[in-house]
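With one protein chain held back, the other chains of the complex are shown just where they sit.
Should a chain be cited, it is by its letter among A and B, assigned in written order, with residues numbered from 1 in that chain.
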Amino acid sequence: MQFIEQEIRRLTPEIWDAMLHLALDPESEVPKTQSRVVSACVYITGAWNGAVALSCDVAFASEAAAIMFNLADATPTTADMQDALGELTNMIGGNVKALLPEPCHLSLPSAVEGADYSVRILRSKVVTQVPFRCGNRSMSVSLLEREERAN
Amino acid sequence: MNILLVDDSKTMRIIQRKALAALGEITFAEAADGVEAMAVIAAHPAGFDLIVVDWNMPNMNGLELVTKIRETDKKTLLIMATTEAEKQRVIDALKAGVNNYVVKPFTADSLQEKVRQTLAKAKAA
Partner (left out) sequence: MQTAPAKPPQVDAKLIVPFVNAVRHVLRTMAGWESNVERPRLKQKQGPEYDYSGIIAFSGTLIGTVVVSFHRDLAVKLVAAFVGCELPADTADFADAIGELANLIVGAAKAELGVNASISVPTVIMGKGHIVARPSDIPCIVVPCKTDAGEFAVEVSIKAA
């Protein structure tokens, strides 16, 4: 799993650069935000079971949506932001899936927007949470694995 | 009576415990998957009268657990809890050695009845 964490650190900035032409830098700790947050998640099932989740504040999600959908002066809607983050999470998840034992299936993304909510993927543990920064905006990518018990 | 409840959902274990507590004086143990269940069984030398086993669990699923238990224990009563989708697999479970099965979702009454049926049949045998 450490290998997958390294891959997330490597490929997330590549995806941001390719899709949004934004530079992502590593951040030291997971951001805490007072504003509304958008989260997106894809699930991986099969030989490996877990999820890849992405979370950022609305301002960052709005910027990503405006760039991705070429919205120019129009204000992205909640749906635009959720779609944009869903798409970005899908790309990260697809790359993670390629590193996992076969066969695995990748779900379509789901996304949530709200002011103060928690996301619990049941019977799973957070394997790693990788924070990033883009200027004064921050986000994090998490990898969760279905809980295994030690022998 | 000693009953072991094996399900990766804590909610389902609470529901099963509440339903079966109505059957009388029962001591419960719980496990969240097959591996944990084997550890709980090993730690209870007196054994269990009944084990209720969920089908879909991480690490060691219900069928694998039943097969493992039956390698050395032909006596303990085993009831498999499964969703409708897996009803076909009940045949595999019966072949592996479960005594009965209950289909999720179930009412408290239906779970109690399945346990009574299983105990009655074992007594008659």
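Convention: contacts are C-beta pairs under 8 Å (C-beta built on N, C-alpha and C of every residue); 3 or more make two chains touch, one makes a residue touch a chain.
Just so it is clear, the structure is predicted and the values come from calculations on it, not from any experiment.
Trainee: Of A:4, A:20, A:68 or A:111, which one is in contact with the hidden chain?
Mentor: From the options A:4, A:20, A:68 or A:111, the contact with the absent chain belongs to A:111.
Trainee: Go through subunit A and note every residue touching the omitted chain.
Mentor: With respect to the unshown chain, the touching residues of subunit A are 41-43, 45-46, 49, 51, 77-79, 82-83, 86, 105-124, 146.
Trainee: Quickly run down the residues of subunit B that touch the omitted chain.
Mentor: Residues in contact with the chain left out: 9-12, 14-15, 18-19, 83-85, 87, 104-108.
In the analysis below, only the chains that are shown with their structure count from here on.
Trainee: Please tell me the distance, in whole Å, between the geometric centres of subunit A and subunit B computed from their C-alpha atoms.
Mentor: Inter-chain centre distance comes to 39 Å.
Trainee: Considering only the defined contacts, which subunit A positions touch subunit B in the complex?
Mentor: Against subunit B, subunit A makes touches at 49, 122-123, 146-149, 151.
Trainee: Within the complex, which stretch of subunit B touches subunit A?
Mentor: Going through subunit B, the ones touching subunit A are 8-9, 32-33, 35-36, 58-59.
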